[in-house]
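Every protein chain of the complex appears in place save one, which is left out.
Labels run A, B and C following the written order; every chain starts at residue 1.
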Amino acid sequence: MKGGIHMSNDKKITIGIIGMGRIGNVHFKNLRQIDNVKIESICDILAKDDWVEKYSVKKIVKDYHEVLDDSDIQAVLICTPTDLHPQMTIDAAKAGKDIFCEKPVGFDNAEILKALDAVKKAGVKFEVGFNRRFDKNFDRIVDYRKNGSLGNEQILKITSRDPEPPSMDYVRHSGGIFMDMTIHDFDMARFITGEEVDRVFVTGNVMINDEIGKAGDIDTAIITLMFKNGMMGVIDNSRQAVYGYDQRIELFGSKGMAHADNVTDSTTTYSSKDNVAGDKPMFFFLQRYMDAYKRELESFFGAVRGEHEVQCTFEDGIRAIRLAQAAKKSLDTGAVVSVQDI
Amino acid sequence: MKGGIHMSNDKKITIGIIGMGRIGNVHFKNLRQIDNVKIESICDILAKDDWVEKYSVKKIVKDYHEVLDDSDIQAVLICTPTDLHPQMTIDAAKAGKDIFCEKPVGFDNAEILKALDAVKKAGVKFEVGFNRRFDKNFDRIVDYRKNGSLGNEQILKITSRDPEPPSMDYVRHSGGIFMDMTIHDFDMARFITGEEVDRVFVTGNVMINDEIGKAGDIDTAIITLMFKNGMMGVIDNSRQAVYGYDQRIELFGSKGMAHADNVTDSTTTYSSKDNVAGDKPMFFFLQRYMDAYKRELESFFGAVRGEHEVQCTFEDGIRAIRLAQAAKKSLDTGAVVSVQDI
Amino acid sequence: MKGGIHMSNDKKITIGIIGMGRIGNVHFKNLRQIDNVKIESICDILAKDDWVEKYSVKKIVKDYHEVLDDSDIQAVLICTPTDLHPQMTIDAAKAGKDIFCEKPVGFDNAEILKALDAVKKAGVKFEVGFNRRFDKNFDRIVDYRKNGSLGNEQILKITSRDPEPPSMDYVRHSGGIFMDMTIHDFDMARFITGEEVDRVFVTGNVMINDEIGKAGDIDTAIITLMFKNGMMGVIDNSRQAVYGYDQRIELFGSKGMAHADNVTDSTTTYSSKDNVAGDKPMFFFLQRYMDAYKRELESFFGAVRGEHEVQCTFEDGIRAIRLAQAAKKSLDTGAVVSVQDI
Partner (left out) sequence: MKGGIHMSNDKKITIGIIGMGRIGNVHFKNLRQIDNVKIESICDILAKDDWVEKYSVKKIVKDYHEVLDDSDIQAVLICTPTDLHPQMTIDAAKAGKDIFCEKPVGFDNAEILKALDAVKKAGVKFEVGFNRRFDKNFDRIVDYRKNGSLGNEQILKITSRDPEPPSMDYVRHSGGIFMDMTIHDFDMARFITGEEVDRVFVTGNVMINDEIGKAGDIDTAIITLMFKNGMMGVIDNSRQAVYGYDQRIELFGSKGMAHADNVTDSTTTYSSKDNVAGDKPMFFFLQRYMDAYKRELESFFGAVRGEHEVQCTFEDGIRAIRLAQAAKKSLDTGAVVSVQDI
């Protein structure tokens, strides 16, 4: 029967997780639902002894080199802060591990390119964690595009608004809204359309919290994308949508339009003398993308097994960063910025 | 009972219609549903004798001066081609008629200002026909803004796509996409937000029909709006949405978001082994805005009777034209254009 | 252009309206939008002199025989209380007038059959005013059925709830909920499915207003329909839905399901920290079915002109009454009632 439950017969993959912050724990929880993957060790500089019991994992270490030195481990998940990604990637590649790395792949262009070089030389698999590529709603848009239902692509629209701003401490170390938040949308712009962006124009402002402005960042933006093939797109961002996480994408073409709407807490409506009220969109990414996070890992392990190509490559990671950098430059200069000039 | 049927006791207004093309006929049909308005005469350079019977109107004339000379007539509807609007407005104002004029109020800035001057001097009422202001869905957004439900405005989004391009002959005399099509969206940007636009940035292209490009126009555009109060907006336009007239507006603020979706041919869905299919959006403006056209005239007559202010003034008409001109300049220069520099 | 505005060239039909209560005024207002129909006279026992000006109709009379005696009048609209329908129908038929009669065609079976006989003998056109047959949403369901999209019909579901109960005075003279309110749903059950009902089972109660119970009526009911072809259906009725007029129909078959949802006041939603709120369904029948009332008359005049058959016949009117009577008997007996036994 379609959609039935079965136990996989795939070869077991032994892995290590480096970094057990919020996203590390998300992946840990999802891994328990994935067949034939064994978590050999967990690494975190704040690791505690009782994690052996808490996570039911025998090897709890504080130094990631211990993970890389473990010859039983075939692949690692790098879930540490962004500035650590390039060096860890280099070390993991040298150790011959396949690598799943959280986004973005790094902050510094030179370091990123060194890491890319190390990955290429080592010939290991490398996947960037752009989870939204694995959202089933957005995936349907790509289905429609690939099967020709949309015809020639003309307009892309991405709405991407967080329910609440991060802490000011987070803001200060985030790399700015484009590198921290819009980077997902830049990746989606490429993923959804299958096309490359040529130029960007940005208008942005501080409309939610003056502290964000004092930290040199903005909280609200509209980014116009001009693609190489002539099509165009627009992303609108806000750090605070009081009604919840707002994640919609629309691709318009000569033969039709595909539109992915928000996912709500339930399908239940309440009709009263006042209105017909439905539930809000899911609160934030942990709710909305929980299933996508799981599918993301499943896809990574499929790539590790050689069943298919890596779905989100190092180059994808770099291109999203370039777009974020171009957006920042456009905001700073007030002018259109060509991505190849970054 | 709420919403009941009643016959109005308002004083009768006697009017003349100048121009009986498509929009003139739309207004004629709606006028038959409006109480206490008498159509005294109809003017069109192509008027025929049998129109007396066809329209059940006694005076059918070819020269609009005959309408203006008729002392029984209190107000006129100017429904002729755009280039005739300024002179007819001047003449009607001098004749002391209240004026409803189709959009745009003119093409030439100097002529437009002369007409404005004539209207001011004559002290007659003047309303521009931006019908979308009277769409009940868009009106709801304004309700939410005015009653404080949205908090501080931050992002405006307007989707405006026609179902099919006009004839090439129409395109050549249209004044270009911004003056012909986007002008409605520019007016809505001001009406929905209650704010003024400071700068615009446009990216546009020919993606539907090369002939449109040869005529010096484009058919697809994304227009970024930077408002004086710091908020921002985006309009996306296409001359051809195969699924029908796409008219959506969304206003996002610190306390919430109001979103007006398309109006479809029916509320009926068909669930089959393939999908759950609903009807398309209404075909085009004559379907979607038929009720708005009627409410527009009712509002004009309310203003003529002195019951309320004119809802869409001459200045509104001029400001929309300025935005269209700024958009054209941005498209031509590839740069951000300040509206006050137009 | 599709959906364009045009003036009809059909032959003019001269009519009289008998009864200017609420529904008579609804029809009057709609008639002003219909080409080539002339209202020659209006009849109401409470008619006043100033109606000549109020309605712009020359002949205002109090005795309906004056309308029937007018040889210029080709068709009449009977909009009087139900108990007057049969005799007026007989008189109008004898006078050779085509007849549009509001529902139900009468209360008393013997009188109704006499009226049917008179109509048959006179050979005049007769249409019953079941306005919902002309609702575009419900019509779409019939489209899907007729074009085979639904396959074999299996389950019909009708939700039909009024926003507020009528006055107690109205309730006492209404003929009971089945004859007054459900009669529309009985007609829809036949219209939507194209099939005849064999048996009914009813459960009902007084849940809204005890006064309704004291008047010998109920205000809430579920009616199960067993059709001759084996399919089944259910109607649920309430005299009070606080969220507005609830009018939904669903037809389920072997190849798919068509579902007509409510029509709301607007397509605009408001997303806030509490929920995503849309507007309520339209308030009541005058709002929801205004367009259907107009299409109903247009269809009647098409039948008068011989362009097509009468869309809702005398027999349709009788069959709906039989179903209402069977429902009442089922409620009273608590048993299944065969319609042919009524």
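The rule we apply is simple: a residue touches a chain if its C-beta (ideal position, glycine included) is under 8 Å from a C-beta of that chain, and two chains touch if they have at least 3 such contacts.
Just so you know, these numbers come straight off a predicted model, no measurement behind them.
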Where the missing chain makes contact, among the chains that are shown: A, B, C
Option touching the unshown chain, where C:Lys136, C:Lys157 or C:Arg172 are the choices: C:Lys157
Per the touch definition above, residue among C:Cys79, C:Ala241, C:Ala260 or C:Val276 touching the missing chain: C:Ala241
Omitted-chain contact residue, chosen from B:Leu84, B:Leu113, B:Val242 or B:Met290: B:Val242
Residues from subunit B at the interface with the omitted partner, ascending: 241-244, 264, 270-281
For subunit C, residues in touch with the removed chain: 152, 154-155, 157, 159, 161, 201, 203-205, 207-208, 220-222, 224, 226, 230-234, 236, 238, 240-243, 246, 252, 254-257, 334-336
Missing-chain contacts mapped onto subunit A: 1-7, 22, 25-26, 29, 32-33, 54-55, 136-141, 144, 149, 255-263, 265-273, 279, 283-284, 286-287
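Simple rule for what comes next: only the chains that are shown with their structure count from here on.
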Relative to subunit A, chain with the most remote C-alpha centre: C
Subunit A-subunit C separation of Cα centroids, rounded to whole Å: 57
Euclidean distance of C-alpha centroids - subunit B vs subunit C, Å: 37
Where subunit A and subunit B are represented by their mean Cα positions, the distance between them in whole Å: 43
Overlap residues in subunit C, where contacts from two or more other chains coincide: 270-273, 279
